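Yeah, one chain of the complex is gone here, protein chain that is, but the others are all in their spots.
The first chain written gets the first letter, and so on, giving A, B and C; residue counts start at 1 in each chain.
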Amino acid sequence: MSKLVLSDLKKTVPMGIAFVMGIFGAFAYFVYTDPTDAILQNAIVFDSVMGSMGMAISLGNISLIHGKNVQRKRKGWFFSVLILVLMYFSLIIGLGAKKPYLGQQYYGLFDWGTESIGYFLVIAIMNPASTTVMSLLAFYIASAAYRAFRIRGIDSAILLVSGALVLLGQAPIGAYIFGPSLLDLKTWILSVPNLAGSRGCSIGIAVGSIAMSIRVLFGYERKPVLGGLE
Amino acid sequence: MSSVLIDILVSQRPRAWGLWPGRIGSLVLLFVLGFFVILYLRLARKRKIFIRKLPGLDAVDEAIGRATEMGQPVTFVPGIGAIGSLDTMCGLVFLSEVAKRCAELDTRLIVLNRNVLVQPATAGIVRDAFRAAGKTEKFSEDMVRYIAPDQFAFAAGALGTFKREKPAANLMFGAFWAESLELAEVGNDVGAIQIAGSSSMAQVPFFVAACDYCLIGEELYAGAAYIGRDPILTGSIAGQDWGKVLAAVLIALGVITAWLLPGNKWLSNLLLI
Amino acid sequence: MSVEFASAIGLALVVLCAYSFLYKENPFYRIMESIYVGSGVGWGLATSLFRFNQTLDPLYKNPGVYWWYTVAIFLGFFWYAYWSKKYFFLYRIPLSYGIGLSIGTSLYGAVYSTFIAQVTATFKGMGATPLETLNNILIAVGTFTAVLFFYFSREHTGALGYASKIGRYFILIFLGSAFGNTIMGRTALVITMTTELLKYPQWTMIPLVIAIFVVVELLKKIGYLREFSPTIARAFEVPAKSEARD
Partner (left out) sequence: MAVVEEKKVGVWDKLAAVDRRWIYLISFLMIGGPLLFPMNLPIGISPETAALFRYVEQMPKGSIVALSMDFGSPLSENYPQARSVFAHTLKMGMKVIIMGMWGQGATTTSVIMIDEMKAYAQKGGITAITEALGKYGERYVHLGLIPQSGTGVMQMAQVGVYPLLFPKDNYGNALETLPFNKAGKPITQFKASDIDLLVCFAAGTPGIEVYREYWWATGICKNLAIGAVGVSVAGYYPLMDAKIIIGIIPSTRGALEYDQLAGLVGGSGQSFATMDSQSLQHAFIIILLVVGNTGTIVATRRKRAT
């Protein structure tokens, strides 16, 4: 009997917490009183402190998975070594870099004088890697357009024509070939039919998200809150 | 929050307590929309409510089946949003169904995570699905991977994973930003069947272009209710429909007023009380 | 060698390794990926520790009032219960708190800015010019029908079928134009990176990396690189035989 109750509590308590916080969070936006305002502010701070406490999960999870890769000499274990070494190395460098260096600001907790290595990590690795990986998109867009924008019916024709017109209107070469009226056409597409379509979608999303919120808060949809039912 | 800011908030209030002016219309509307959803959650217990087929949802099963036949893994990305975002929650719901199918069919599943706090939730769901299928020993920590907190470090890792593991099915449901097309294009390049869903409207065009099926905007939320084939949850989709009917009626009313009585703003004023 | 010079060289190598992915998945890309992922996690953690420390400022200054921060910290340890099979359920406490609060606080935004604001923005009648009037009509019709496109509890036949079809066309225009509109931004990034790469001393790395790449590929073609010892092949996940082109 007691076991049954405990296993129930494992589910009902989290569902209850989610329900209470959800309803309170919603109403604190509509109602103003001194206590609710103060509680909402503090509840948000509470959440951010509690959420920040979870950040070391990343460290544990990566150490666990890649550590096992190295230990069992799985395929590509050299790269796991690289990830592990770089992770702990840059953590230490990041913690130790506090003063500004060559115009860059750092957010270290301690003053270990590791700013120059931190500068290298940011300027030579993280910034260019992030921009370059993002810029791969320019190439993927070209190949996606080549494959996807084929006229197979009226739907794909609309997609193609609106895409191509906006595309041409964007680049200087479009106005160069077709004259400035193309620019007006592009602006019209963006500000009229595009606006209507996106507005329709956005209203749908609002309705859908309210429904989803209710399903989660009222416990009809339990998977997100329980993260696995057992 | 500094005390000055609280003073400002206090100074904006007409009285010591009450309803925020300008938000009453929203509150009423929230009640109405919520009422429809709860009404249909109740109605669905008594009778079956018809919901039309969503293209793409049946394809999820097919895609997993194909991966099983080919002996290649299934990859799942629950978006890169935070745990509190509704899109991520939809992703988790989809994941639980996908994991269930994969556990039944003994297909290898790889979940790729960007957010630290989503990682444990996905791990729990996958572990749970394998336990429910009686295959606890088949679950390994390696199935649910945490890649990196940086958006494009995650993208770099995910692209590499796609190329190396060569998944036969790639499922992406959740909140996505600029990396959407990269994931979809590389997934297409390795020959995976791709099904995606997102309410990030800026990214949907890319999913439509590069994936086999795509759930657009609200379809993601409806899909999350539909995928488990639970009649009660499925029924609540009809409640959503009433919300849209309400929106359509409001638009019609407002436009008619604007034509007949130019300058008369009673409806928008009513909504913004 | 100054830090700036080393950074410039490092930048060039990183950019070239990343672009090599477009040709195919290769160990150079994978080295770049591992370094980037590893340093991204470590550096990100260091930065979030700093921010966490900042959040705790009130607790350090005024522990009498902000004692409840310690409760949050204590509950925060429950996240780690997810590694335990026995106490897994404890991890749901911070999870459910966060989910509940963020759903609750987002409801007002969902109703106001994505529903009411969008609906009221459509309330437009006669415009100043005929074109504006036409645009207003188009926007109203487009929004009305696009909303009905998402109607789920009836088959799209009859009047609903026509409406949802028109709505579908509007949504398709939206998708197409959003696609066309993005290309410029992405291309701008390639331009920035290429300009960076063409500066001195970065450009010196271009021939070097291409040469290494070509040599490796050639050696593979000849069959020389197949002779790797199994340990090395495993460590670097180099395929046993040269990869077949698809």
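Quick note on the criterion: contacts are C-beta pairs under 8 Å (C-beta built on N, C-alpha and C of every residue); 3 or more make two chains touch, one makes a residue touch a chain.
What you see is a predicted model; the values in this text were computed from it and never measured.
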*In the full assembly, spell out which visible chains the left-out chain is touching.*
A, B, C
_Of A:39, A:85 or A:183, the one touching the omitted chain in the full complex_ = A:183
_Which residue of A:82, A:138 or A:225 touches the chain not shown here_ = A:138
*asked:* Tell me which of A:40, A:97 or A:160 is the one touching the absent chain.
replied: A:160
*Contact footprint on chain C, counting only the chain that is left out*: 19, 22-23, 121, 177-178, 181-196, 198
*Touch list for chain A against the chain that is not drawn*: 103-105, 127, 131, 138-139, 141-143, 145-147, 149-152, 160, 164, 167-168, 170-176, 180, 183, 187, 190-191, 194-195, 198
_Using the document's contact rule, name the residues of chain B that touch the chain not shown here._
1-2, 4-5, 8, 178, 189, 202
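Here, only the chains that are shown with their structure count from here on.
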*Enter the minimum step count from chain A to chain B; a value of 1 means the two chains touch.*
1
*Which interface, named by its two chains, has the most contact pairs?*
A-C
*asked:* Please identify the chain with the largest separation between its CA centroid and the CA centroid of chain A.
replied: B
_Quick check: how many Å separate the C-alpha centres of chain A and chain B?_
13
*asked:* On a C-alpha centroid basis, what's the spacing between chain B and chain C, in Å?
replied: 16
_For chain A paired with chain C, centre-to-centre distance based on mean C-alpha positions, whole Å_ = 6
*asked:* Quick check on chain C: which residues sit in contact with 2+ other chains?
replied: 18, 21, 30, 32-33, 36-37, 40-41, 44-45, 48, 79, 82, 88, 91, 95, 98-99, 101-103, 106-108, 111, 115, 119, 122, 140, 143-144, 147, 150, 171, 174-176, 178-179, 182, 237
_Touching at least two other chains at once: which residues of chain B meet that condition?_
23, 26-27, 30, 33, 86, 89, 117, 120-121, 124, 149-150, 153, 156, 159, 164, 201, 206, 208-209, 216-218, 222, 237, 240, 244, 247
_Help me check something: in the complex, which residues belonging to chain B touch chain A?_
1, 6, 9-10, 13, 16-20, 23-24, 26-27, 30, 33-34, 37-38, 41, 86, 88-90, 92-93, 96, 116-117, 119-121, 124-129, 131-132, 141-142, 145-146, 149-153, 155-156, 159, 164, 178-179, 181-182, 184-186, 188, 199, 201, 206, 208-210, 216-218, 220-222, 224-225, 232-233, 236-237, 239-240, 243-244, 247
*Touching residues (chain side chain B, partner chain C) in the complex*: 23, 25-27, 29-30, 33, 49-52, 54, 82-86, 89, 117, 120-121, 123-124, 147-150, 153, 156-157, 159-160, 163-164, 201-202, 204-206, 208-209, 216-219, 222, 237-238, 240-241, 244-245, 247-248, 250-252, 254-255, 257-260, 262, 265, 267-268, 271-272
*Which residues, counting only chain C, touch chain A once they are in their complex?*
3-4, 6-11, 14-15, 18-19, 21-22, 30-53, 55-56, 68-69, 71-73, 75-77, 79-80, 82-83, 88-89, 91-108, 110-111, 114-115, 118-119, 121-122, 135, 138-147, 149-150, 167-184, 186-187, 189-190, 192-193, 196, 231, 234-237
